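Here the complex is missing one protein chain, while the rest keep their positions.
Order of writing sets the labels: A and B. Residues in every chain begin at 1.
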Amino acid sequence: MIAFTDTEKKEYRNIWVVAEILSGEIQPVTHELTGAARTLADLRKSEVWVVVMGSGIEGKPESLFAYGADVAIVVDNLGLSGFVDETETKIMKRLIVKYKPEVVICGATTRGRALMPRVAVMTNCGLTADCTGLSIDPENGDLLQTRPAFGGNIMATIRCSNHRPQMATVRPRVMKSPEPDPGRTGRIIKEEMLTSDTEKIKQIIDVFHSTETAVNLADAQIIISGGRGMKGPVGFNLLKQFAERVGGAAVGASRAAVDSGWIPYAHQVGQTGQTVQTKVYIACGISGQIQHLVGMQSCDLIIAIDKNPDTPMMQVADIAVVGDLFEIIPEIVREITNL
Amino acid sequence: MIHHIQNKIYHVELLPPKQDSEKLEKDLEIFSNRYLRVMDSGYCAGITDNAMGLLSFQGTEMIEELELPVIPEQVMIHLTTFHTKDDLGNILDICKSKGIRHLLIITGDGSERLPKLQPSDVGATDVESVTSVELLKYINREYPDTFVLGVAFNPYEPEEHEFEKMERKMKAGATFIITQPLIERNEVVDRLLKKYPEIPVIVDAWMSRKLHLLSEAVGYEMPENTEFDPISTLKMLHKLYPECGIYLSLLGFKTQYDLIKDIWV
Partner (left out) sequence: MKIVVCIKQVPATNDAKIDPKTKRIVRKGIKAILNPFDTYAVEEGVQLRDKFEGEVIALSMGPPKAKESLREAISVGVNRAILLSDRAFGGSDTWATSYVLAKAIEKIGDVNLVICGKQAIDGDTAQVGPGIAAHLDWLQATYIMAVEEISSSSIIVKRMHEDGYDICKMSLPAVITVVKDINTPRIPSLKGRLASRKCEIPVWKPDDIGADTSKIGLDGSPTKVVKIQPPPPRHTSTKKIEGSSTECAQALLRELRLRSIV
């Protein structure tokens, strides 16, 4: 692929964020990425632009200025109420050609992961998925993208030196959302969706929203896991409540719990279950046999709750809470509810 | 099963080749030879089902594809809960048609590659996950008076829990028990024998010198440099548990097979 010259690269400015809209609302991941983009833009002495594509989003993009956006490109059209990958790709391509952003980042959500690879190929750009870190190389201004690979056992730094824009996706809850500053202002640019953007041969014929989204182990940022100490299926209901309060958390289990018939095998973490690499793993009443540890040892933060302070899990944990989980967990659920 | 104990018939564990074997033809030949040897010796072949969750071929497929002769009292098939309902049905039908009566029913080791029976597959409404208990009930219901069903006992897991599970397994129709590997007298097994004096119990004798493999299998730390002589341990287990049968795990077919014929007399 033909490399950009330095002169060509200089034509590309500003850090873009593609907003995530679900049910007409801008999602928290967009705030997180806007904050991250702000940091990058300050280093590049440029602006943060957020691309908001949706339907009936009047007045909502303005909320992004408080999080650090300078510009919101708004494409508001009924045709964007459902997610049509090809349509959003065509719009993105047109906007990129017109405005030449230096960087485009997007949430690594089901939509982001469908949209960005298509955009990257059609614009001949490099895309790095699931970045855990984004920074600027002080020598040449390139975006440095850090991400885990090989099941989280190595950290890779990726660069896209010869093409613009540089693209990356970032999972929700990886970047910290900035404190909104209501005093910040910005500009709106209205762009249109063209008839040529639509795909007549693709249509969304039905949409179902579920209030209770079952988070699966592989995608969860937080796993709350139970072992023999849960004493039965009722104990797992307690963990389900905890998971719901925390939000975006999945319930896991040790083999002992599954073998006792307390929770389906789909929740089993460990050598003969699933291996997980989440941000947070909360082990409740799990002793920590090696077959279980192998399945969750790569998690960033391990918290263990147990009556016994000396189990292998309590020793492996970053935070070990010694106590009765049947009292502690309901108490935490209460406290979170009152926040 | 009492027949095996009274007649001093060893149970010899046979592992089918793993599906990803790079020398499949050779592994099939080795399995065939071992199986035939076990049949000739009058022992009982205990054929495992995806042991350790490692995707392997099924005992019933091995017998069919390799056209191995079935002597009904000398074949025991292990059966785990990691099958689709259809696959489970196929295995049970083949066993029935070939006259294989002895089945060891275990929850088993899963993996991402293996499917798992769902409670609805086996008509269980009161559990979240299918264990050996539900599988036992299912087989007794769907294939009444066809099979002799046994279960596993793990003396290395918390006792109360393990005995409570055993009660449920017994109620579900288990008629014999095989223990996890022992290398010495085990008090928990002693208690098991006292609790179920009428039930044939088969003690698993670990025949490999590699004790660390046993640690991995039972999740129980054995001291690393323990000197271990499987043959003398086997003799000791016979002395300690004269009323029990013996299941030989990881028997060395080259070095140990010929030594054992004179031990249990």
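As a convention for this text, a residue touches a chain if its C-beta (ideal position, glycine included) is under 8 Å from a C-beta of that chain, and two chains touch if they have at least 3 such contacts.
Since we're looking at a predicted model, the values are computed, not measured.
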Full-complex contact with the absent chain, from B:Met1, B:Leu14 or B:Met62: B:Met62
Absent-chain contact - pick from A:Ile26, A:Ala120, A:Met193 or A:Met230: A:Ala120
Hidden partner chain, residues of chain B it touches: 19-20, 24, 55, 57-58, 61-62, 65, 84, 87, 112-115
Residues of chain A in contact with the chain not shown: 1-2, 22-23, 82-83, 85-86, 89, 109-111, 113-122, 124-130, 144, 148-163, 173, 176-177, 199, 201-210, 213, 222, 246, 274-275, 279-280, 290, 293-295, 297-298, 301, 303, 305, 309, 314-324, 327-329, 331-332, 334-336, 339
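Everything that follows uses one rule, which is that only the chains that are shown with their structure count from here on.
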Chain A-chain B separation of Cα centroids, rounded to whole Å: 45
Chain B partner contacts - residues on chain A that touch it in the complex: 228, 233, 236, 256, 258-266, 268, 271-274, 289-291
Footprint of chain A on chain B - complex, ascending: 52-53, 107, 109-112, 116, 127-131, 133-134, 157-158, 161, 165, 216, 219
